[in-house]
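Attaching a single structure in structure tokens format; questions to follow.
For this view, one protein chain was removed and the others were kept in their places.
Coming up: chain A.
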Amino acid sequence: MTLTLNKITSQRGISVGEATKKISDLGWNPSYVQEASTFPTDYKITKAPRDPMKQVLRSYFPMQEEKDNRVYGALDAALRGDMFRNVQPRWVEWMKLFLAIIPFPEISAARSMAMIARLAPGEDLRTGFTMQMVDEFRHSTIQMNLKKWYMENYIDPAGFDITEEAFGKCYATTIGRQFGEGFITGDVMTSACMYLTVVAETAFTNTLFVAMPSEAARNGDYALPTVFLSVQSDESRHIGNGHSMLMAALKEPENHLLLERDLRYAFWQNHAIVDAAIGTLIEYGTTNRDKDKESYAEMWHRWIFEDYYRTYMLPLEKYGVKVHHDDVQEAWNRITKKNYVHKIAQFFAVGWPVNFWRIEAQTEKDFEWFEHKYPGWYAEFGDFWKWYSKLSKPGETVVTFNEDTGYVYPHRCWSSLVPCVVREDIVVDQIDGQWHTFAHELDRWTAVSAFSDEYEGRPTPAMGKFSGKREWESVYDGWDLADAIKDLNFVREDGETLVAQPHLRFDNKDMWKLEHVRGHTLRSPLNMLRAMSDTDRDAHIAKYREGFTINPCN
């Protein structure tokens, strides 16, 4: 028998289960003054949810500090290893978009914890929500730090330097706003539980924070995986919080209709937004064309279809919630058969002058990979990217307004704010007597039926409403393109050169200036639609559904 230090010094401690039990007893029912009324919900939650993670702050803070130490150590090591000498600018440029968006949804998630924490009775899960609140604060500021690090060390800092301003203004980041504001606005259960934790975190953080870092590493960027895999390691706790709250909501049969509504809305809109953005980043921001690696579609099937749909969504049927299997199938069809991601990438490229990062043309090497992974891709998109490359030189007519290409600028979806790129699926409908455009029938259902003060005969006064100048194009309707870019502040320090460029040539002689884009007038497709007669509108939509053909580029 050996004597160890542990045996000499060990003492009886409190078990994790006992510790969490005592901590969950910190709360009480106020009797002098009731807690402030919180944000509204149409759900009824009477069952106290349980905290499945059973973690206390005593172990949480040291664990998180250790994770941070690894992250910051890795960033230092990346600089010492001269990471940026070998990083792919095509990739880092897209990080200007991604990292402009993501800190806002993250901190919104922190705010939403305040909304959800008071909704459920009992204190058990409040500890879990508290840790998630601090986690989200971590994510937001660690991502801002990463972005600052790129800005300080990457060849072209323009775009990173205006990041949060750009987030509020850009024609592409508007999609991210819908994502982030969706976490904190509207019915509390709809926003903070179903949209955020049950769908965004449980399903789509896998593509956001796992699939994307893999692609970063393939492009010589070891910083993004370091930060985002650390972020993702917090998500399992958040998924537990969401599931526990969902289970509490399921106990009340009267919630089931709303759960069906919200699962439907949240899944479809997460698909529309996350797949548009992350699909494009992964497929078009990479230079790695290894045919053995998974495409975004293949990853989606693994993470969303197999993991989430089969193991998380489907079992909800046992509890009495109707799951719309067709929606999942339709999302899959959009990605694999309707070229959703490719059409979004095409849209981002067409609008390059009003963004704040560089988008490089796809090349022959890229074409071969796309055709291998998505048979038929070249026939539909090959000529477009040739046009894009050809029109990337200053002095050419900017691709956004170049009618030679055959591209037709799309309508914007009033629900997801993603353009209606799958042309055959566009739907129009009226809200408050005004025409609106939707990318899909489910988007129309979201705005008209789900975000309404009544759902299938049941009053839903707590539900949010889509508002504001949701169609980005309407903000600059009638503006000269150059004036709009100047107003957006997407101009470099000389007051002339655009932040965005349609290439990766780091030389003043190749860079576009305001003078190169002046003379084109931006138009709001929605305003134009609303000005049409009924006959003209029907004809316009019918033609829109037929799509367009890119002209051959020689």
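Some notes on this structure:
Just so it is clear, a residue touches a chain if its C-beta (ideal position, glycine included) is under 8 Å from a C-beta of that chain, and two chains touch if they have at least 3 such contacts; residues count from 1.
Simple rule for what comes next: contacts and distances are computed from a predicted model.
Chain not shown in the complex: UniProt lists it as "Propane monooxygenase small subunit", one of "Propane monooxygenase small subunit", "Cytochrome d ubiquinol oxidase subunit II", "Branched-chain amino acid ABC transporter permease" or "Lactate utilization protein". Contact with the chain that does not appear here is found for just one residue of A:174, A:280, A:295 or A:400, A:174. Screening A:50, A:148 or A:243 for touch with the missing chain picks out A:148. Remark: the omitted chain is touched by one listed residue; of A:97, A:158 or A:422 this is A:158. Mapped onto chain A, contacts with the missing chain fall at residues 9, 11-14, 18-19, 22-23, 25-28, 30-40, 56-58, 61-62, 64-65, 68, 72, 82, 84-92, 103-104, 107-108, 110-115, 117-118, 126-127, 129-130, 133-134, 137-142, 144-145, 148, 151-158, 161-165, 167-169, 174, 177-178, 181-182, 184-186, 220, 287, 360, 417, 452-453, 461-470, 472, 475, 492-494, 496-497, 499, 504-508, 510-511.
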